[in-house]
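For this depiction, one protein chain was excluded, whereas all remaining protein chains were kept in their positions.
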Amino acid sequence: MKIDKAYHDVGGDDFGPVPIDDGSYQLWERRVDAMMRLLSSPAVGLMRVDELRRGIETLGEATYNAEPYYGKWARSLAKIMIEKGVLSQADLDAKIAELRAERGLTP
Amino acid sequence: MQAIFGPGDRVQVMDLEAEQGLTGHMRAPVYCRGKTGEIERFCGAFGNPETLAYGGDGTPAQPLYRVRFKQADVWPGYAGAANDCIEIEVYQHWLKAG
Partner (left out) sequence: MSHAHSHDHHHDHDHDHAPIEAEDTSSSDTAILADALRMVLIEKGIFTAAEVQDQLTLMEGRSDRNGAAMIARAWVDADYRDALLADGAAAAQALGYDTKGTPLIVLENTAKVHNVVVCTLCSCYPVTLLGPSPEWYKSKAYRGRVVRDPRSVLREFGTEIGPDREVRVHDSTADMRYMIMPKRPKDSAGMTEDALAGLITRNGLIGVAEL
């Protein structure tokens, strides 16, 4: 039975020369890292790294390829936190709308 | 769960997705499935990521091994040296005697 490889399972694939760049992260990205550390801490216990990975692996190939590293994390965290009922999609959408207004962006 | 393999044992990585219809989160990359290598070491028992990924508690803990493969056995036409190897961590339930 031929199985199409999952899009994150890239071992052996050729994506050209390695872009040798250490990179740097913006504040929102570093805050995503901080959020995951807090959510997966023993004190909070709401996320496991396996869940984060599964969330990323189910974002869809287009999103996986388009999003920066911490963008994938953020979308995975949102999905899992909503799945667990920690917040609702409506909660998130309302806050997104609020932030867009605050930052002078189109709704 | 009992660890059934020891260092030096020949093992083959099964393809549980193809053979058993396993779905969801898996940590055995496709490139090693069906390949035969040897146990480099037993790492201990750890929570099963396949169930941890869906809110399970990962029990029973699964024995985890490092398996060494000759690169030439993994990649057709491997371009490096004949002795080059690759080592990866594989959970016991993906392995059978090779």
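Chains: A and B, in written order; residue numbering restarts at 1 for each.
The working rule: a residue touches a chain if its C-beta (ideal position, glycine included) is under 8 Å from a C-beta of that chain, and two chains touch if they have at least 3 such contacts.
In this text the structure is predicted, and so the values were computed from the model without any measurement.
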Touch residues of chain A, complete complex, unshown partner: 8-23, 25-35, 37-39, 44, 46, 53, 56, 67-71, 74-75, 77-78, 81, 86-87, 91-92, 94-96, 98-105
Contact footprint on chain B, counting only the chain that is left out: 27-29, 31, 43-44, 46, 49, 64, 66, 71, 75, 78-81, 83-91
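Throughout what follows, only the chains that are shown with their structure count from here on.
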Chain A and chain B: spacing of chain centres that average the CA atoms, whole Å: 27
Footprint of chain B on chain A - complex, ascending: 1, 3, 5-6, 9, 11-12, 48, 50-51, 53-54, 57, 84
Residues of chain B that touch chain A when the two form their complex: 15, 17-18, 24-25, 29-32, 47, 49, 52-55, 58, 75
